[in-house]
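Presenting chain A:
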Amino acid sequence: MTTVFEKTPMLTDTVLHYCPGCTHGVIHRLVAEVLEELNVGERTVGIAPVGCSVMAYNYFNCDFVQAAHGRAPAVATGVKRANPDSVVFTYQGDGDLAAIGTAETVHAAARGENITAIFVNNTIYGMTGGQMAPTTMPGQITQTSPYGRDIKAAGYPIRVCEMLATLDGTAYCERVAVDCVKNVRAAKKAIKKAFEMQLAGKGFTLVEVLSTCPTNWGLNPVESLGWLREKMMPYYPLGVYKE
Partner candidate 1 sequence: MSKRILIKGNEAIAEAAIASGCRHFFGYPITPQNELAAHMSRRLPKIGGCYLQAESEVAAINMVYGASAAGVRCMTSSSSPGISLKTEGLSYLAGCDLPAVVINVQRGGPGLGSIQPSQADYFQAVKGGGHGDYRMIVLAPNSVQEMYSHTCKAFDLADQYRLTVMILTDGFLGQMMEPMTVESGQLTVDSEKDWAVGGKRGKRIVNSLFLKPADLEKSNLERFERYKLVEESEPLHEGYMLDDAEIVVAAYGATSRITRNAIDEARSQGVKAGLLRPVTVWPFPKKAFAKAAEHARAFVSAEMSMGQMIEDVELAIRCRRPVLLCSRVGGMAPEPKQIFDAILQADKEAAR
Partner candidate 2 sequence: MIKEVNTLETRILIAGFGGQGILFFAKYLAYIGMEKGLQVSWMPSYGPEMRGGAAQCGVVLSDNVIGNPVVGEPDIFTAMNLPSFAAFENRVKPGGTMFVDSSLISKECSRKDITVRGIPATQMAEEHGLKGLANMIMAGAVLSKLPDISQDVIEAAMRETIPERKKEMFANNMKAVALGLAAI
(Lines give C-alpha, C1' and ligand atoms only; values in the text may rest on other atoms or scores of the structure.)
Protein backbone atom coordinates (compact mmCIF):
# COMPACT_ATOMS: atom_id res chain seq x y z
CA MET A 1 0.00 0.00 0.00
CA THR A 2 1.29 3.43 -0.83
CA THR A 3 0.85 6.23 1.66
CA VAL A 4 -0.52 9.23 -0.22
CA PHE A 5 -1.25 11.44 2.76
CA GLU A 6 -0.17 11.60 6.39
CA LYS A 7 -1.03 13.87 9.25
CA THR A 8 1.92 16.07 10.05
CA PRO A 9 3.89 14.85 13.08
CA MET A 10 3.69 18.41 14.39
CA LEU A 11 0.11 17.63 15.43
CA THR A 12 -0.51 15.17 18.25
CA ASP A 13 -3.05 12.35 18.07
CA THR A 14 -5.36 14.10 20.51
CA VAL A 15 -8.86 14.46 19.08
CA LEU A 16 -9.75 18.13 18.54
CA HIS A 17 -12.54 19.44 20.75
CA TYR A 18 -13.72 22.00 18.20
CA CYS A 19 -17.34 22.03 16.98
CA PRO A 20 -18.21 20.40 13.66
CA GLY A 21 -17.48 22.75 10.78
CA CYS A 22 -15.21 25.03 12.81
CA THR A 23 -12.12 26.06 10.86
CA HIS A 24 -9.70 25.99 13.82
CA GLY A 25 -8.73 22.45 12.79
CA VAL A 26 -7.69 23.59 9.33
CA ILE A 27 -5.68 26.49 10.73
CA HIS A 28 -3.99 24.23 13.30
CA ARG A 29 -2.94 21.93 10.50
CA LEU A 30 -1.58 24.74 8.36
CA VAL A 31 0.55 26.06 11.22
CA ALA A 32 1.74 22.55 12.11
CA GLU A 33 2.67 21.75 8.52
CA VAL A 34 4.63 24.97 8.22
CA LEU A 35 6.56 24.18 11.41
CA GLU A 36 7.32 20.74 10.02
CA GLU A 37 8.39 22.07 6.62
CA LEU A 38 10.67 24.64 8.22
CA ASN A 39 12.04 21.94 10.52
CA VAL A 40 11.74 24.14 13.60
CA GLY A 41 9.38 22.02 15.69
CA GLU A 42 11.99 21.24 18.34
CA ARG A 43 12.66 24.88 19.07
CA THR A 44 9.15 26.21 18.73
CA VAL A 45 7.16 27.55 21.66
CA GLY A 46 3.49 28.25 21.06
CA ILE A 47 1.43 30.53 23.27
CA ALA A 48 -2.16 29.44 23.81
CA PRO A 49 -4.82 32.09 24.44
CA VAL A 50 -8.04 32.09 26.38
CA GLY A 51 -10.86 31.29 24.02
CA CYS A 52 -11.82 28.29 21.90
CA SER A 53 -8.17 27.48 21.22
CA VAL A 54 -7.22 27.56 24.90
CA MET A 55 -6.18 23.92 24.69
CA ALA A 56 -4.03 24.33 21.59
CA TYR A 57 -1.17 22.97 23.73
CA ASN A 58 -2.82 19.55 23.50
CA TYR A 59 -2.83 19.54 19.71
CA PHE A 60 0.53 20.91 18.65
CA ASN A 61 3.58 18.73 19.03
CA CYS A 62 5.78 21.48 20.38
CA ASP A 63 6.33 23.25 23.68
CA PHE A 64 3.48 25.46 24.78
CA VAL A 65 2.68 28.09 27.37
CA GLN A 66 -0.93 28.81 28.19
CA ALA A 67 -1.44 32.56 28.71
CA ALA A 68 -3.97 34.69 30.58
CA HIS A 69 -6.71 36.23 28.44
CA GLY A 70 -5.17 38.67 25.96
CA ARG A 71 -1.64 38.38 27.32
CA ALA A 72 -0.20 36.00 24.75
CA PRO A 73 1.95 38.65 23.01
CA ALA A 74 3.46 39.68 26.37
CA VAL A 75 4.10 36.06 27.32
CA ALA A 76 5.59 35.44 23.87
CA THR A 77 7.82 38.46 24.41
CA GLY A 78 9.09 36.99 27.67
CA VAL A 79 9.79 33.61 26.08
CA LYS A 80 11.50 35.10 23.05
CA ARG A 81 13.65 37.53 25.07
CA ALA A 82 14.68 34.72 27.40
CA ASN A 83 15.51 32.42 24.52
CA PRO A 84 16.01 34.29 21.23
CA ASP A 85 16.78 31.04 19.40
CA SER A 86 13.30 29.74 19.95
CA VAL A 87 10.58 30.18 17.35
CA VAL A 88 7.64 31.75 19.11
CA PHE A 89 4.08 32.10 17.94
CA THR A 90 0.81 33.11 19.54
CA TYR A 91 -2.49 31.62 18.48
CA GLN A 92 -5.30 34.00 19.38
CA GLY A 93 -8.93 34.70 18.67
CA ASP A 94 -10.57 38.05 18.10
CA GLY A 95 -11.64 38.70 21.70
CA ASP A 96 -8.22 37.75 23.00
CA LEU A 97 -6.15 39.67 20.47
CA ALA A 98 -8.34 42.66 19.61
CA ALA A 99 -10.29 43.36 22.82
CA ILE A 100 -8.77 42.38 26.17
CA GLY A 101 -5.30 42.04 24.67
CA THR A 102 -5.26 45.05 22.34
CA ALA A 103 -2.47 46.80 24.24
CA GLU A 104 -0.28 43.69 24.25
CA THR A 105 -0.89 43.17 20.52
CA VAL A 106 -0.23 46.75 19.48
CA HIS A 107 2.90 47.10 21.59
CA ALA A 108 4.40 43.75 20.61
CA ALA A 109 3.97 44.95 17.02
CA ALA A 110 5.32 48.43 17.79
CA ARG A 111 8.42 46.93 19.40
CA GLY A 112 8.93 44.80 16.33
CA GLU A 113 8.94 41.82 18.66
CA ASN A 114 10.32 38.95 16.63
CA ILE A 115 7.30 36.67 17.02
CA THR A 116 4.43 35.48 14.86
CA ALA A 117 0.77 35.96 15.73
CA ILE A 118 -1.84 33.70 14.20
CA PHE A 119 -5.04 35.69 14.55
CA VAL A 120 -8.26 33.77 14.08
CA ASN A 121 -11.09 36.17 13.32
CA ASN A 122 -14.58 34.67 13.40
CA THR A 123 -16.38 37.82 14.58
CA ILE A 124 -17.59 36.26 17.82
CA TYR A 125 -16.63 34.95 21.26
CA GLY A 126 -17.01 31.22 20.71
CA MET A 127 -16.09 29.45 23.93
CA THR A 128 -18.23 31.62 26.19
CA GLY A 129 -21.31 31.08 24.05
CA GLY A 130 -21.35 33.61 21.24
CA GLN A 131 -21.05 37.12 22.61
CA MET A 132 -20.29 40.23 20.57
CA ALA A 133 -16.59 40.52 19.68
CA PRO A 134 -14.46 43.52 18.68
CA THR A 135 -14.74 42.20 15.12
CA THR A 136 -18.51 41.52 15.14
CA MET A 137 -20.04 43.01 11.99
CA PRO A 138 -22.45 45.96 12.15
CA GLY A 139 -25.92 44.50 12.49
CA GLN A 140 -24.64 41.02 13.36
CA ILE A 141 -26.75 39.18 15.94
CA THR A 142 -24.91 37.67 18.88
CA GLN A 143 -25.87 36.70 22.42
CA THR A 144 -25.02 40.21 23.64
CA SER A 145 -26.16 42.07 20.53
CA PRO A 146 -29.55 40.35 20.20
CA TYR A 147 -30.94 43.11 17.97
CA GLY A 148 -27.83 43.20 15.83
CA ARG A 149 -24.65 45.17 16.55
CA ASP A 150 -25.79 48.74 16.86
CA ILE A 151 -22.85 50.92 15.91
CA LYS A 152 -24.35 53.86 17.80
CA ALA A 153 -24.14 51.94 21.05
CA ALA A 154 -21.40 49.37 20.44
CA GLY A 155 -19.19 51.19 17.96
CA TYR A 156 -17.44 49.75 14.98
CA PRO A 157 -15.46 46.56 14.38
CA ILE A 158 -11.67 46.76 14.42
CA ARG A 159 -9.70 45.94 11.29
CA VAL A 160 -6.56 44.55 12.89
CA CYS A 161 -4.34 44.18 9.82
CA GLU A 162 -5.07 47.71 8.66
CA MET A 163 -4.33 49.06 12.13
CA LEU A 164 -1.09 47.15 12.66
CA ALA A 165 0.15 47.97 9.16
CA THR A 166 0.58 51.58 10.31
CA LEU A 167 3.25 50.53 12.83
CA ASP A 168 6.91 50.57 11.85
CA GLY A 169 7.57 47.50 13.99
CA THR A 170 5.18 45.33 12.00
CA ALA A 171 7.28 43.48 9.45
CA TYR A 172 4.49 41.60 7.78
CA CYS A 173 0.74 41.29 8.09
CA GLU A 174 -1.70 39.64 5.76
CA ARG A 175 -5.37 38.73 5.91
CA VAL A 176 -6.30 35.32 4.54
CA ALA A 177 -9.32 33.02 4.71
CA VAL A 178 -9.90 29.28 4.92
CA ASP A 179 -13.23 29.10 3.09
CA CYS A 180 -12.04 27.23 0.00
CA VAL A 181 -9.08 25.21 -1.27
CA LYS A 182 -7.55 28.15 -3.10
CA ASN A 183 -7.69 30.37 -0.04
CA VAL A 184 -6.46 27.59 2.26
CA ARG A 185 -3.36 27.25 0.06
CA ALA A 186 -2.85 31.01 0.15
CA ALA A 187 -3.28 30.98 3.93
CA LYS A 188 -0.57 28.39 4.33
CA LYS A 189 1.73 30.41 2.12
CA ALA A 190 1.15 33.46 4.31
CA ILE A 191 1.74 31.54 7.52
CA LYS A 192 4.95 30.11 6.12
CA LYS A 193 6.10 33.52 5.08
CA ALA A 194 5.43 34.90 8.56
CA PHE A 195 7.53 32.19 10.20
CA GLU A 196 10.29 32.58 7.61
CA MET A 197 10.44 36.27 8.38
CA GLN A 198 10.66 35.52 12.10
CA LEU A 199 13.53 33.13 11.38
CA ALA A 200 15.21 35.92 9.43
CA GLY A 201 14.76 38.24 12.44
CA LYS A 202 12.56 40.71 10.59
CA GLY A 203 10.24 41.60 13.46
CA PHE A 204 6.55 41.26 14.24
CA THR A 205 4.50 39.17 11.84
CA LEU A 206 0.78 38.52 11.92
CA VAL A 207 -1.55 36.46 9.79
CA GLU A 208 -5.24 37.17 10.25
CA VAL A 209 -7.34 34.19 9.24
CA LEU A 210 -11.02 34.78 8.52
CA SER A 211 -12.69 31.84 10.15
CA THR A 212 -16.17 30.48 10.88
CA CYS A 213 -18.22 29.72 13.96
CA PRO A 214 -21.19 27.71 12.69
CA THR A 215 -22.44 26.96 16.22
CA ASN A 216 -22.68 30.53 17.42
CA TRP A 217 -23.57 31.98 14.03
CA GLY A 218 -26.55 29.58 13.97
CA LEU A 219 -25.65 28.31 10.50
CA ASN A 220 -24.54 24.98 9.16
CA PRO A 221 -20.89 24.62 8.10
CA VAL A 222 -21.56 25.20 4.40
CA GLU A 223 -23.79 28.21 5.06
CA SER A 224 -21.10 29.53 7.36
CA LEU A 225 -18.50 29.49 4.61
CA GLY A 226 -20.95 31.39 2.42
CA TRP A 227 -21.55 33.97 5.18
CA LEU A 228 -17.79 34.40 5.58
CA ARG A 229 -17.44 35.13 1.87
CA GLU A 230 -20.49 37.35 1.50
CA LYS A 231 -20.50 39.27 4.76
CA MET A 232 -16.99 39.22 6.18
CA MET A 233 -14.78 39.53 3.12
CA PRO A 234 -16.21 42.85 1.93
CA TYR A 235 -15.61 44.34 5.39
CA TYR A 236 -12.32 42.54 5.94
CA PRO A 237 -10.68 42.43 2.50
CA LEU A 238 -8.06 39.74 1.96
CA GLY A 239 -4.54 40.78 1.09
CA VAL A 240 -1.10 41.78 2.24
CA TYR A 241 -1.21 44.93 4.37
CA LYS A 242 2.44 45.24 5.23
CA GLU A 243 5.54 43.52 4.01
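Behind the choice of candidates: all candidates are chains of the complex that A comes from, given by their letters.
Details
Everything that follows uses one rule, which is that contacts are C-beta pairs under 8 Å (C-beta built on N, C-alpha and C of every residue); 3 or more make two chains touch, one makes a residue touch a chain; residues count from 1.
The structure displayed is predicted, hence computed values, not measured ones.
Note on chain A: across 1 or 2, the candidate touching it in the complex is 1; the others do not touch it there.
Interface of chain A with candidate 1 (complex): residues 42-43, 45, 47-48, 54-55, 57, 61-68, 71, 74-83, 85-86, 103-104, 106-107.
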